[in-house]
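All protein chains but one are shown at their positions in the complex.
Note that the chains are named A and B in the order they appear, and that numbering of residues resets to 1 at the start of each chain.
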Amino acid sequence: MTEQVAVRMSGIVKRFPGVVANDGVNLEIRAGEVHALLGENGAGKSTLSNILTGLYRADDGVVEIAGHRCEFSSPRDALDAGIGMVHQHFRLVPTFTVAENVVLGESDGSLFMNQDQVATRVQELSDRYGLAVDPHARIWQLSVGEQQRVEILKVLYRGAKVLILDEPTAVLTPVEARSLFATLRAMADEGRSVIFISHKLGEVMAVSDRVTVLRGGRTVGTVNTSETSTRGLASLMVGRSVEFERVVRENPADITTTVLRVESVSANDDRGRASLHEVSFTVGRGEIVGVAGVAGNGQRELAEVISGMRASVAGRITVLDDEVKSGKARSAIARGIAHVPEDRLHTGLAAGHSVEDNLALKNYRTAQISRFRLLQRRAIREQASTLVERYDVKTPDTVTPVRLLSGGNVQKVLLAREFSALPSVLIAASPTRGLDVGAIETVRERLVAAADDGVGVLLISEDLDEILSLADRILVMYEGRIVDDLPAQGADRERIGLTMGGSNAKEVAQ
Amino acid sequence: MNSNIFIIIISSAIFYGTPLFFAALGGIFTERSGVLNLGVEGTMLIGAVAGAWGSQHVGGSSWMTITMAIVIGMAAGGLLSTLLAFLCITLKVNQTVAGLAVTIFAGAVGLSSYFAKIWGVSESPVTRQIRKFDVLGLADTPIVGPILFNQNILTYLSWVLCVTSSIYLFRSRFGLHLRAVGESPATADAMGINVARYRYLHTIFGGALAGVGGVFYSLAIVPNWVDGMTAGAGWIAIALVIFGFWRPSLTLLGAYLFGALQSLGSTLKARNVSVNGDLLNALPFFMTIVVLVLVSSRFAHRRLGAPAALGIPYEREER
Partner (left out) sequence: MRSPLRLERRLEQPKWLNWAIPLFSLVAALILGAIVLRLTGKNPVDVYQRIFERGFAGKRVFSDSLVSATPLAFTGLCAAVAFRMGLINVGGEGQLYMGSLGATWVGITFDDVPTGLMIVLMAAAGMLCGGLYAGIVGLLRARFGTNEIITSLMMNYLAGILLTYLVYNSFSYWRDPVSGNFPSPRAITQRAEWNTYTVFGVDLPIAFVMAIAMGFAVWFLYKRTRFGFEVGVIADSPKAARYAGIRTSSTIILVMGLSGAMAGLGGAADVGNFRRYMDPKGLELSGYGYTGIVVAALARLNPVAAVFVALLMGGLNNAGYSLRGPDFPSGLVGTLQGLILFTAVAGEILIKYRIRSNSRRSEVVTA
């Protein structure tokens, strides 16, 4: 029975403008197994699962479900074929009960819902698979772990034979995670297949039967879990340690002067859950500190807390020994913290506003730009012209709305504004994501130039290569904590891969 | 006699509250689907004028004429709301402005008044009215008689609708889907529910009900046509939806409360009971604000609040 193939994806190719997300990926899932899909960000896991669940259509390749070729044109088709996905971001109606959410969208012809019947069936499934949840509870009353169980129940209720879970433990406590693994095992023992998408090596080792590792849009290997180790998986995931072109610095970092000190900072995310746990580190003058880690481990909250967009619940942040008021962006700006955020067009910039307005977004309160509370248009325009030229922003003029600019130029506008403020600290979050090769070069050069000028740079990036090439020192974030702190020179890629995936740094170092 | 006055008050409350309930029930359906309809006042007036026209131009027995008049009023309300639905759902225009446009367009100095003139409705009194009738001869029963057994057909219809609407909303599959559309259209869409279709259907039906409410004015309350005869009932109905926490049963009670307040002032004055009529008039509006503030708080919002997606146009994220 275990040799029966439930899902086979062969030669899957999926292209998007500028990138090939899946480049001939092969995946084979057997019935009755828990199969992990492992890879870094951008490796192609999400794209692949979106194809399998009918959200995307592959440009090339074949998908076979239980031996039959299938072409899904909508998520409905995939559901009908027995493929069920449990997303990272739940699709639940908060004010409805568990039972109502599970049965939503079902059309079995009956006009009235038999609430009790549904509740009974939900209870049955819940007991069978160890997904303890009260069918009559309302979603907003449930913990995140319980909400995830509802998502799983939704899929089971519809008789899914193949379940895909996308980073399911990202929102769970360790206890809940163990409970989830027991559930997955139970489902697999029944003959269902489970695809477990993750970047957490320890969990992959604990729960899966086989692992497929994706890197750069390709399958780099499929192994039996019993025949490998976290180290082995890590090296598959991040690749061999290649000698890196490290950037040459004009002025080396001066770590004796600390520009940014983060002391025991804790913070919550938008939903009120703890996302940063007593994070502490320093950045020296002219030092580039890279923050490595898979997205969703607290990096966004870290950037927001330091830049004052988010209040911390504990801890202190100081720039050159001046404290930054928690949650007050103005205070951070005044202390000389510059921030190039991940979300360029809607956080870092006001998309509908002109280039010149955006360039004045942070300093419009200063004396040159606004006298007597009146905006000096000429000063704004001059500032814009100077910056556009200096930073080589390709734009028809300074009154063009920024949303019309290309990605690279949008980033240049951001950099121009942040750098020209002569900051002490610069937080750059995913600064080269989505840019073309030329723009990437430029941005990296600018970051290094800033560091050479003495700015303390905190480079948060999912691109490990980038960090290895630019940073002086690397911090690894996992589940809201700094789990490793090592010099970039001669850093062991495997070690970083392991700690990124949750392994204990001390153990790895041995 | 003391009890007499209470009976009169309750009976009037039911009478005046009925059109408010129809319009508010329509509002419940529309808002539960996520669409804010501020055009209720105009829709009621269009229904009123259409119903008045119907009663004058449809021949046959009294029952036939009245029924057709109600149907015509419904159709007029539904038609006008189709326009609103198109603006709000397909064109995704700001729903407030669209609703106001409908009210100005069809309102007291708008289309309803225009049609009234053109069709000659305002000249002659309506030939058939909706009258109260005696149910099973029980109208003379002490206390409950005048209240329960001596109302008009629309009032009885409203009671039936209240029950069936509650069942529809909270016990049927379609009601569940509807509520999902209003709470979380993205989720509903992901589960295969056609968001646009539900919104269209319920907005149009809501308008049809508002039309019936309007017919009540032109054929039962003031059996004649007067420009703008609903005198703000549509706006009260909007407040009523919130006041009734988007539930038909509570809304019915609220409608009767508001209806009582409307007639209370004059009833009490006629009996030389001095009362500040304006304070009574102000009460519903003030209480609606209080309810709204309460309902916006985190605590109440989840248990009692507005459909979460109310007023927000839905766009499926192209993936």
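Methods note: a residue touches a chain if its C-beta (ideal position, glycine included) is under 8 Å from a C-beta of that chain, and two chains touch if they have at least 3 such contacts.
Just so we're clear, the structure is a prediction, and the values are computed from it rather than from any experiment.
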Counting contacts across the entire complex, name the shown chains the missing chain touches.
A, B
Touch assignment to the omitted chain, from B:Leu36, B:Leu148, B:Leu161 or B:Leu257, lands on B:Leu36
Considering the complete complex, identify which of A:Val175, A:Leu374 or A:Val437 is in touch with the unshown chain.
A:Leu374
So one chain is hidden, and I want to know which residue out of B:Ile10, B:Ala85, B:Leu111 or B:Ile130 touches that hidden chain in the complete assembly.
B:Leu111
For the chain not shown, which residue from A:Asp343, A:Asp397 or A:Glu445 touches it across the whole complex?
A:Asp343
So that we can see where the missing chain sits, which residues of chain A does it touch?
16-17, 56-57, 307-309, 328-330, 332-333, 339, 341, 343, 346-353, 357, 361-362, 364-365, 370, 373-375, 377, 404, 433-434
Listed in rising order, the chain B residues that touch the chain left out are 36, 38, 42, 83, 87, 90-94, 96-98, 100-118, 194, 196-197, 227, 232, 235, 238-239, 242, 276-278, 281-282, 285-286, 288-289, 292-293, 296-297, 306, 311, 317-319
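FYI, only the chains that are shown with their structure count from here on.
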Starting from the mean Cα coordinates of chain A and chain B, work out the distance between those two points in Å.
48
Going by the contact rule at the top, pick out the chain B residues touching chain A in the complex.
167, 171-174, 176-177, 179-180, 183-184, 186-188, 190-193, 302, 305, 308, 319
Chain B-touching residues of chain A, taken from the complex the two chains share:
50, 55-56, 75-76, 79, 91-96, 100, 103-107, 110-113, 115, 138, 140
